[in-house]
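All protein chains of the complex are present and in place, except for one that has been dropped.
Order as written gives the chain letters A, B and C; numbering starts at 1 within each chain.
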Amino acid sequence: MNKKLLTWNFWTAVTALAVVVFGLFLIYPLLSLFISSFQDPATGALTMENFAKFFRKKYYYQSLINSMWVTTCVTILSIIIGTALAYFMTAYKVKFKGAVEIFVIISMLSPPFIGAYSWVLLGGRSGIITQFLTELFHREWPSIYGFSGILLVLTLKLYPFIYLYVSGALKKIDASLIEAAESLGCSGMKKVATVIMPLLLPTILAGALMVFMNALADFGTPMLIGEGFNVMPVMIYSEFISEVGGQANFAAAMATMMVILTSTIFLLQKYIVNRKSFTMSSLRPMQVKQLSGFKNAIMHLGIYVLVFVSMIPQFTVMYTSFLKTNGQLFLPGFSLNSYVIVFDNLALAITNTYTYSFAAIFIIVLLGMLIAYITTRRKNWLTDIIDTLSMFPYIIPGSVLGITLLLAFNDEPLILSGTALIIIVSLVIRRLPYTLRSSSAILYQISPSVEEASISLGASPLKTFFKITAVMMLPGVLSGAILSWITCINELSSSVILYTGGTRTMSVAIYTEVIRASYGTAAALSTILTVTTVAALLLFFKVSGSKDISL
Amino acid sequence: MSVAIHIDHVVKRYEQVTIIPDLSAHIKNGEFFTLLGPSGCGKTTLLRMIAGFNSIEGGQIKFDERLINDIPAHKRNIGMVFQNYAIFPHLTVRENVEYGLKLRGLDKAAIKKKVDDILKVVKIEDYQDRLPERLSGGQQQRVALARAIVIHPNVLLMDEPLSNLDAKLRIEMRSAIREVQNQVGITTVYVTHDQEEALAISDRIAVMHAGVIQQIGNPQSIYTRPYNVFVSTFIGHSNLFAGKIKVDALKTFVVFNDGYQIELEHLGEVTDGQEVIISVRPEEFSVQEDGLQCTISSRVFLGKYVNYKLAFAPNMLVANQVSIEFSQDLGHAERIFEQGDMITLRPNKAKINIFTADAEAKNLIKGVKQYE
Amino acid sequence: MSVAIHIDHVVKRYEQVTIIPDLSAHIKNGEFFTLLGPSGCGKTTLLRMIAGFNSIEGGQIKFDERLINDIPAHKRNIGMVFQNYAIFPHLTVRENVEYGLKLRGLDKAAIKKKVDDILKVVKIEDYQDRLPERLSGGQQQRVALARAIVIHPNVLLMDEPLSNLDAKLRIEMRSAIREVQNQVGITTVYVTHDQEEALAISDRIAVMHAGVIQQIGNPQSIYTRPYNVFVSTFIGHSNLFAGKIKVDALKTFVVFNDGYQIELEHLGEVTDGQEVIISVRPEEFSVQEDGLQCTISSRVFLGKYVNYKLAFAPNMLVANQVSIEFSQDLGHAERIFEQGDMITLRPNKAKINIFTADAEAKNLIKGVKQYE
Partner (left out) sequence: GCGDKKATSEKPAKTDKLVIYCPHPLAFINPLVTEFEKQSGVKVEVVAAGSGELLKRVESEKANPLGDIFWGGSLGTMKPKANLFENYTSVNEDKIQPAFKNTEGPLTRFTDIPSVIMVNTNLIGDIKVEGYEDLLNPKLKGKIAFCDPAKSSSSYEHLINMLYAMGKGDPEKGWDYVKALCANLDGKLLSGSSAVYKGVADGEYAVGCTFEEGGATYVADGAPVKLVYMKEGVISKPDGVYIIKNAKNMENAKKFIDFITSKDAQTIIVKQLHRRSIRTDVEPPKGLIDKDKINIINDDEAVVVANKTKWLDKFKDIFTSVK
């Protein structure tokens, strides 16, 4: 009781702010969606028919099974790869560490479709790698399509999430705990399994949730290489927005199911994190060690191969962008033609992309840290609800969210449609979870007694937050913020609904080319996007003076 | 501008478990008040309640006349040294110490001066630009100390602030604390497990046990006239003998089980034949012709004195004592004994304490007060 | 299966700063060896080098004949108690203690028995299913202790393992440590800032200062015959007087600046007129007719004894001493003095130490060894 009063003013204001933001930009738009999921398309009467229909047809419910299966596999694989990479990169000296980290981040930057399409070029039935292997072994080689392809593409795209989260947390682990384990005779994998992993668990779970949600929501990849391996997002998308004209109520019902499903998973994750989290006041971070000989070589090889493989789509895209084209067809030889074609409007798209993403990331970091604080340190039913709500936009297909936003804000009293503001709002709402998750993960690790120390010195909770807590959080937040930012840049599905001529972004421009198979120009745009992003990242690290990305 | 602290019937519960059932204490303005008690008895908990970091489940705490139960911690103008230091890991030593001063809006020159001074006092001026991760444990602790003292708070709360320092440094830090405390008159509540420290530094000491205050008093009375057996054995060593009261027409005696008896004039109300516990401190024995017979079972050298463990006939003693000890001052020892030697020890009758043999085990000496 | 530890010319640098320039020590098999020294002198650093957590920039460390410089920590079969506890926050008390045993592949019943035993020894069996964050500081420290001891390592390294415990518990823990150590013969390296503890528990003590070992010896010789002034003042209090040697035909005297002189028979090589430092511990004074004249400037009650601060004529003393003290044993005190009283104190000539007045300040008493 005392505690609540202690901080009534500021944190209540934050809670109120969160309620307003989510209420206005999330609940209000989504409410009609949820209601329509219970409505009969013809009469508008309340019915459960939309849900019943889903479970009657294998075509539909099979996609749910497929989604869950592939998502689970992707999540597990990403955890393994991401955690291992983070551990080796943090604990041992790795040559060209900076470059490796940049590459890892860049491999997330794969605008919808184009990344997956690169894999078709490489691993499709007449893909370069497939052909090569077929000729080498004189037997039919499996192609990229279907389950295993989706698994590969998504894992390579999503393990960086885990990597960023975990390496942030690893740097916060108190080295003496690891030493304690060693002094008790523990080493290697055992040490990782019994001490490091449990300590990282809250963070890994936070990252895993992100991966899970992302994999579950991704529709670009299965759309392109699913080949009959139907998944929920594609289904929702096509029922909602197909050229053929689907059934909005039914799509809403599927979206509702997804929301319920993911909320359950989120609550489960939260429950475990709450039970399995502990504070560490880490004064001595882990020392970076030099591995020697054989082990060192193996580690480097592993890291480089992994990074190379995850960069393949980017390389392919860049390569493709310089190919000579004739319309939609790639011809032998190189040319800059694709760049010439996209040159019009390019400046606008680039400015828009970066203006929106920076504006959004600023709001995201601020909101993310504040909301993370109230949901971890000022727990009550309201903050619990806010925490859960914040995950919704993550799972609702972007295009659906875009449409609900458009419907909600295209009329008096609040006309936002057609403005940059609505795009930024959708970016903030959709990309907040990354920063929010990483912020609360890091908060779990900061000992409250440090905050108390500051308060005892006369700093109000508000001051303490900005001068102490926030500063200590920053390294951890940064990893989430980078994710938020990169995904803001990549964001397509809601922007494509919300943009107008003056607010087009790079990824919209890329998508526009992709949908009608103009891959040369798409690749050119994509390359420009990658290059400018790398430049922005490098600039950021230069200015912020930090050597590591995940810090 | 220090304040008096009035703690009235406070209660602390963690979920189901009651840690402090009902505790009252009044700490005077400018006083150096020490909480002493076994590990886990609730010292930190009480301190955090005064600081405002633990909720108060019942009762009230006042600073002078001001009820502070609901005043947020940062408005209480306290300084606190945490048991786990809680230094800001992202700030250098100097920045850590400056932190509180900056918040108070002092001008740069004043801050610099104050910080320089205090860094010198706690002897860490050489490390002022380091980050805490590169300090030794004791150095970290001194940063925490400096940070709390430098702001000259009304109330200074310290949770084992010297536990990682060597004796010399402890003594120096102690006088530094006392000095600052006297200069600006800070009411200080100090938690320590070190009795010598508590005795040396405190105006008054509260001895706690399982969330309950056993005795409050100045160091001397706590040590020489403990209110009950718990205090007697917790502060310093006490050898407990079983005995009986013998009251004849004129005099009152306390009789050991081997028949050795001592006349006591300053006992409170006792009845003839009443069972009692006789408490004798190791240094209150002297080797004499008459007294209690015992054998030396081991010997430890402790610098200023030698500590012997003694073996008595079992019926002489109260059960379950870890050891019975005699501490021989080396300044005066005529002879140092060997293991196995039989000696006769006479308790100093002016100093021994007599406790009731019941569960309360209260001191029977006249004039012993629980709260002073 | 304990081992001897040979430390030969080891060097430790943190980047540019050399913390340990060149340190050698030989710790015997099964010995209880204590590192004592001021905060920041490098105790933790040395311990961590033995454990394998700090790199060694020069020299070698051997366990028996086995060079361990490059053997990873987890293969050294050590037990370590960390200064900041380093308990696993995700494991309950019991799981923390079990951890090392499980790794050794013991069967369940054996683990349970061992853990039950040690939990009882360190008195935390009541908390065994709690997570560490809900323990008090002292309770956490005991978990750390139990966890390190229970595996019966070859070498047990303890970094201030008892710093957060009260005196009673400390003494109990001390005997628990010694007991386990004797039972299984663990070579133990112990870091503490508590001299009394060091004196009570150690087979041998190494006194360190700024990364250099000043003296290694058993507790008694360290206390009574410190090798140099640093050791003398660091271990226990020492009052340092300026003085001169007077050698006449037959006898050697040491002369205080007021002319008071004491005959000493056991001095090493000295020359007439040589300037020296005379070190007298507070308890080596006794109130007598003849001796050194001084005034009492303050008095502190410390339980067993009373500590007086003394004022001497300034020329009598070595400069820059925090205080000159006389500690009066309360078991024998005939009279307790007040502030301002003039008294005459005679140093106990069998106990005083004489040091050279140069920078080395070495002990001039015959037979004092630096390494024992």
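Following the convention adopted for this analysis, a contact is a pair of C-beta atoms (placed from the backbone, for glycine too) under 8 Å apart; a residue touches a chain by one contact, two chains touch by 3 or more.
Every value quoted in this text rests on a predicted model; they were computed, and no experiment measured them.
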item	value
Left-out chain, listing which of the shown chains it touches	A
Of A:Ala99, A:Val309 or A:Leu329, the residue in touch with the unshown chain	A:Leu329
Per the touch definition above, residue among A:Ile80, A:Leu366 or A:Leu407 touching the missing chain	A:Leu407
Which residue of A:Ser148, A:Gln247 or A:Thr388 touches the chain not shown here	A:Gln247
Residue, one of A:Thr15, A:Ser183, A:Thr316 or A:Ser399, that touches the chain absent here	A:Ser399
Absent-chain interface as seen on chain A, which is shown	57-60, 62, 120-121, 124-126, 143, 145, 222-224, 226-228, 230, 234, 238-247, 326-329, 331, 341-342, 399, 403, 406-407, 410-411, 415, 417-421, 496-497, 499-504, 508, 511-519, 521
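The rule is short, and it goes like this: only the chains that are shown with their structure count from here on.
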item	value
Chain centre separation in whole Å, for chain B relative to chain A (CA means)	56
Touching two or more other chains - residue numbers and ranges from chain B	84
Overlap residues in chain A, where contacts from two or more other chains coincide	283
Chain B contact footprint on chain A (complex, rising order)	1-3, 5-7, 281-285, 447, 449-450, 452-461, 463-464, 467-468, 471-472
Contact footprint of chain C on chain A as seen in their complex	174, 176-177, 179-187, 190-191, 194-195, 198-199, 201, 276, 278-280, 283
In the complex, chain B residues that touch chain A	51-53, 55-56, 69-70, 72-75, 77-80, 82, 84, 86-90, 99-100, 103-104, 132-133, 140, 144, 147-148, 151, 157
